[in-house]
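All protein chains but one are shown at their positions in the complex.
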Amino acid sequence: MRAVDFQLTEDQRDLRGGVRALLEGRYGRAALRASVDRGEGVDRGVDRGLWRELGEAGFFALRLPEEEGGTGLGLAEAVLVFEEAGRVLLPGPLVATHLAAGVVPGAARGTAVVTAFDLGGPFVAHLGGADAVLGMDGVPEGVPVRSVDPLTPLYRAAGPGAVPEALRDEGALLTAALQLGSALRTTELAVRYAKEREQFGQPVGAFQAVKHLCAGMLVRGEVARTAVYAAAVTGAPGEIAGAKLLADEAAVRNARDCLQVHGGMGFTWEADVHLHLKRAWVRAEQWRTAAQAEEVLAAELLAGSA
Amino acid sequence: MRAVDFQLTEDQRDLRGGVRALLEGRYGRAALRASVDRGEGVDRGVDRGLWRELGEAGFFALRLPEEEGGTGLGLAEAVLVFEEAGRVLLPGPLVATHLAAGVVPGAARGTAVVTAFDLGGPFVAHLGGADAVLGMDGVPEGVPVRSVDPLTPLYRAAGPGAVPEALRDEGALLTAALQLGSALRTTELAVRYAKEREQFGQPVGAFQAVKHLCAGMLVRGEVARTAVYAAAVTGAPGEIAGAKLLADEAAVRNARDCLQVHGGMGFTWEADVHLHLKRAWVRAEQWRTAAQAEEVLAAELLAGSA
Amino acid sequence: MDLTYTEEEEEFRARLRTWLGKALPELPPKPSPDDWPGRRAYDLGWQRRLYDAGYAGLHWPADAGGRGATPTQHLIFLEETERAGAPYVGANFVGLLHAGPTIAAEGTPEQRARWLPPVLRGDEVWCQGFSEPGAGSDLAALRTKAVRDGDEYVITGSKIWTSHAEVADWCELLVRTDPVSASVPKHRGISWLAMPMDAPGVTVRPLRTLAGSTEFAEMFLDEVRVPVGNRVGAENDGWRVTMVTLSFERGTAFVGEVVACRRTLAALARTAKANGRWDDPVLRRGLGRLHGEFGALWRLTQWNVSEAGRSGGVPGTGGSVFKLRYSHARQELYDLAAEVLGAAGGALSLDEEWTLDRLSSLSYTIAAGTSQIQRNIVAERILGLPKGR
Partner (left out) sequence: MDLTYTEEEEEFRARLRTWLGKALPELPPKPSPDDWPGRRAYDLGWQRRLYDAGYAGLHWPADAGGRGATPTQHLIFLEETERAGAPYVGANFVGLLHAGPTIAAEGTPEQRARWLPPVLRGDEVWCQGFSEPGAGSDLAALRTKAVRDGDEYVITGSKIWTSHAEVADWCELLVRTDPVSASVPKHRGISWLAMPMDAPGVTVRPLRTLAGSTEFAEMFLDEVRVPVGNRVGAENDGWRVTMVTLSFERGTAFVGEVVACRRTLAALARTAKANGRWDDPVLRRGLGRLHGEFGALWRLTQWNVSEAGRSGGVPGTGGSVFKLRYSHARQELYDLAAEVLGAAGGALSLDEEWTLDRLSSLSYTIAAGTSQIQRNIVAERILGLPKGR
């Protein structure tokens, strides 16, 4: 007898495994650090070769029907793919380009780079060299500002000044999936360091204080994972708001705890932990902030309790 | 050369020592548990004998000028005395009666029991057998409600429905001092238990997780102590609001952590920790709540930053 | 990933709902909290109705008299009974969830025949004698001693946190049959016994909690004689025998509670709307956040249940993850409730049910493994971090 099965299907596991292998090969740690170095102080735009490869791998067209060149998969599969992208800190306007597939020519195949005014204000990410902006005709001029995240160039530009409302839920969910991947990754980084680094004659991970920091990270990650997967399956706005809230919190707080576990080494530019934290800060501001998510949830709670 | 000296003077130390000795003798643990047992289910009113002894010891008249039968001391000394009362969970409307000294006949000497509508609503503590209510003519009828704190009987009554505004700062500060005493006491209780209780072949206090809980308790207590003492010296409304906020937090959170350190034993009626937590909950609602204190502080911050 | 129920599952739910709609109104009035014999009768009566309707031992294997239901059916059962306001498992808790499954897994055919049917039928009540005053988190340090005397064990010691001891017929008891020594580590030398509660030498004393209630008891054992035939599993193998119980849990332990918390949260939102606190964004957003939190916890329950379903009933480590987060969220819920009510709304009055529940919530980070112990489990068993020196 079949039962409600919240676990991943075989196909979903395969999809995730394939994406992970692709990204490990194409955007491993060396590539990450190279793009950090390359991007120093200047926006060199999205790596077009990589973007096309992502397109070929179905990153953007995943949810398009097969007759439109997609693979006809759903939000659940998209979330698994974006989780993997979040793990390796894949740069670029992934969410906006994915949402543009089937709408903006070239987005589906990764030949176009599409961004969005998803920061609720005059700032927009990855505007340099973008081919389109979701919900706008043409690409506005932008003034670069120094971004806190070396892999998310920011521009000040005149635009709609607001998140494209119709896409807000899907954008928030996919961004939550990116956060989830990062939260799971920083847990791994912290645990690995805690096993290797010795102080006072034993691995620091043998100290209960460090152990409990790591346990807290795992719990945050698993709760966020459940929320994100469930929201992907149901597509309910309230669940998506909850997923964004919990994934944002998991990504930011796990990065902070990962930094703490690493001690001084975590404070260096060389360690990847700051890249996770900075990206998590950026993504927490995208599509739906914590305050907005809480209001959505509160309204749903009250409506449902009537 | 004399310097700014935030430390206690010799006289202040003597005062505190004297009050501590008095309360240890007159209201030690056995007396505390006896009054818990005696008060079960019914308000037997304040222990008049104890109240008079407190009056004789200057508990209420402390700040009255000598010509009015007081000892002419200041808020700093009152705070030290109330801290001691908070340590031993001394019951009764201590703050209201202290504030009534010199206003309500008998309050100064402890022959009158005076309470106040300091809970911002229709509830008033210790109304049963009270001789007066601050800011009211006469004592209203009250309907007893079952109080969460076995040593703070509560009544629903018609009254001003608001905290007496003129006395709010002093009331909040003295209540903060009670909270401070409780926060320091629960730290001691937790540390003592952590040293005695053995699990897995060592005192639980040797486990870093327990150690760090206790360290957090000490920090909260010391920060609250500084805030309360400083507010007593300056009498500034902003500092008093900060002191109430920090002392409330220290009392409630330390009681919670004390309970956690005690494990199952902390969940028993026999352990004193619940008495501290319940009283801390009551006092957090008296004179100035956290939300009110934060607003006072915010307004002061903005005014001072102009 | 699939969150839609199958047709069979929906049918199961529908049948259950229909039955609940009929059975619940027929229940006698609920006894008062301190009427222990009344509570026993009420809880056993409910169990008997479940038995008659075919819902008893839903999650037990068929060869133990159970229905062999899937974890998801069990989840549906717990969800629906909670939603319908059916009685809690109450006095049947230990028999159905701990002692019974242990006997089912490790008992002899005779032991199963003797003890399991009365549990399922609602004839006998069990209690648990595991914790001791000196052995809380460190359960294996237990010292209650059983000395063999012919066909009997003679037992002396004391137990704590025993619920329903006043009205139990049997106690699943952990005793030390081999003293700890250089060659006997503390996890060895423990045996599992079924002790009749009316045996001479058993004294039960109620243990009052900070909530003022006496849900638990202390139990003092003074040369209590228990037949050797009441031992389940081999002598000195009781620790392993006890751990087996957990394999029946399958992630469903807190289903009812999460459903209840979500209902409580909705009630709190209504209260906040009615008393005006809803207009304070600090409280409103706090309620929204908790709605997201409990939504995720509900999904985590489903996740754990479906994981247990895959692994054939072996519990994942999801239980520790869930418990850590849930116990904290439950405390937050009642702290927020106190803020919504405020002093003026009765946050300090035991006449408000919220206040009693707030007090009870304090045990959640302690009972059944403190949060500190749970974090150790997560760190060492899931993350593989080393034990300290």
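Here the chain labels run A, B and C in written order, and each chain numbers its own residues starting at 1.
We take it that a contact is a pair of C-beta atoms (placed from the backbone, for glycine too) under 8 Å apart; a residue touches a chain by one contact, two chains touch by 3 or more.
These figures come from a predicted structure and were not determined experimentally.
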Problem - Contact with the hidden chain (one of B:Leu50, B:Ala76 or B:Ala284) - result: B:Ala76
Exercise for the section: Decide which residue listed in A:Gly110, A:Gly205 or A:Gly266 touches the omitted chain of the complex. Expected result: A:Gly266
Exercise for the section: Could I get the residues of chain A that touch the absent chain, sorted low to high? Expected result: 119-123, 145-149, 152, 154, 198-200, 204, 207, 209-210, 256, 259-260, 263-271, 273-274, 277, 281-282, 285-286, 289, 291
Fill in the blank from the handout: Hidden partner sits against chain C at residues 280-282, 285, 388-389
Handout entry: Touch list for chain B against the chain that is not drawn
Key = 1-9, 12, 76, 187, 191, 194-195, 201-203, 205-208, 210-212, 214-216, 218-219, 222-224, 226-227, 229-230, 232-234, 238-239, 241-243, 245-246, 291, 293-302, 304-306
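In this text, only the chains that are shown with their structure count from here on.
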Completion exercise
centroid check, CA-based, most central chain -> C
Handout entry: Chain pair with more C-beta contacts, B-C versus A-C
Key = A-C
Handout entry: Rounded Å distance, chain B centre to chain C centre (Cα mean)
Key = 38
Handout entry: In chain C, residues with contacts to at least two other chains
Key = 372, 375
Exercise for the section: Would you give the residues of chain B that are in contact with at least 2 other chains, written as numbers and ranges? Expected result: 207, 209
